[in-house]
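Note that this complex is displayed minus one protein chain, with the remaining chains in position.
Now for chain A:
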Amino acid sequence: MRNFFENKQLVFLVAATLVIAVMIGIFGASAGREKVNAAENAVGAAAAAGQSASSGMGGWFSNIFEYFGSVKALREENEQLKAANVELDKRVRDAQGLEEENAELRQMLDLAENEKKLELTAASVIAKDPSNWYSSFTINKGTNDGIQKNQPVLTANKELIGQVYRVGSSWAEVITILDPESGVGSMVERSKDIGILEGDSALRYQGQCRLGYLSRDTDIEPGDYVETSGLGGVYPKGLLIGKVLEVKEDNTTMSKYASVEPIVDMSKLSQVFVLKNHVDDIGRLSGEEETTTDNGKEDTDKKTENGEEEDEDKTSSSSSSSKSGASATSKPSSTSGSSNSRTTAKPSQNTSGGSSSGGNSSSSSSSGNSSSGSSSSGGNSSSSNSSNSSSSGGNSSSSNSSSSSSSGSSSSGNSSSGGSMAGDGSELRE
């Protein structure tokens, strides 16, 4: 025993081990903790400052490599884009005509303007997960900007990225849907069968996740789109997640599972949006939303003491709202991670329990960008109280992927698609 205490290195090792063991016991598993501890916050805040600058440098390096390897491809892409632009211009004009016609029809029908604001906060990705074990990233907004744990994180096109996992004062960590700790209540868009989308340690390297807990008679096929089901109380219903690549049967659990490729390319995210509304609030929407986007610099949303939000969006770049109950209107995306958009026809999910107006389409063209106009046709459906009542055939959403260019945090000229967010209040409240 005496020899033991004479060996200082051994004493240090044992003492350090004990201290760390106690620390692991206290802070070990962070899942479930509402707040980060002071040390985490300090490290995160200090690192965030340097990471903001460094992430730009990292992007610069990767851009250099990409530039030299892609000149030829860019030329070809340029030709294609020019051709596409002509087509899109035509569609925008068509859509504008439809929009005006729609407004007239709405007036005639005297449908109630039942709008709700989606309160989105724009944030920049400043760092990625330092380890190879998880799939997460850090954004430059924290509790000072009203970010809270578990808030959903989306692209500008309202495609799901993940959720807020840890929040510091000026930063927040977001886990993507690829992360093994992520779980999302999901639904096959075509058949409305539900399951749970989970991150998978092995599939993560292929940029895929796993849609599990599907019964054997689930109607799911490769190519189906998966969206949030609204169950679980974290994500609102109707956010597009990804596309089914492969369906397999799990003999041990007598169920099916599918590998799903997210719509969003998680490795190329630079700008994201945090949805600050509580899911219950969105759930009460009746099929139409208006999107409010903070750009962070001129954050003017104020919260009243009773929790209601008075939106006084003074930002010059506030998004223009569009109301489309049935089809997705596309817009110039400011999220570079957003990749392929749906091109197949999507049934309407206007299933609100109140007064809802479906099938309205609009397109807002933003300045400078050629937005792909969406075409939607008719199909104005009246509301129904039943959930998941698909309505109004013939809604086609032709949302092409749009150019992403803005490096700032504002999203000018966004036109939100209410249809994809059409929530069902009764379903959301479990």
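Assume a residue touches a chain if its C-beta (ideal position, glycine included) is under 8 Å from a C-beta of that chain, and two chains touch if they have at least 3 such contacts; residues count from 1.
We take it that contacts and distances are computed from a predicted model.
UniProt lists the omitted chain of the complex under the protein name "Rod shape-determining protein MreD" (options: "Imidazole glycerol phosphate synthase subunit HisF", "Rod shape-determining protein MreD", "RNA polymerase sigma factor" or "ABC transporter permease").
Touch with the chain that is not drawn comes from one residue among A:G162, A:P180 or A:G230, which is A:P180. Residue A:A46 is the one among A:A46, A:A73, A:V86 or A:A103 that touches the chain not shown. Although one chain is not displayed, its contacts with chain A can still be listed: residues 9, 12-13, 16-17, 20-21, 23-24, 27-31, 36, 39-40, 43-44, 46-47, 50-51, 54-55, 57-59, 61-62, 126-134, 138, 165-166, 173, 180-181, 201-202, 204-205.
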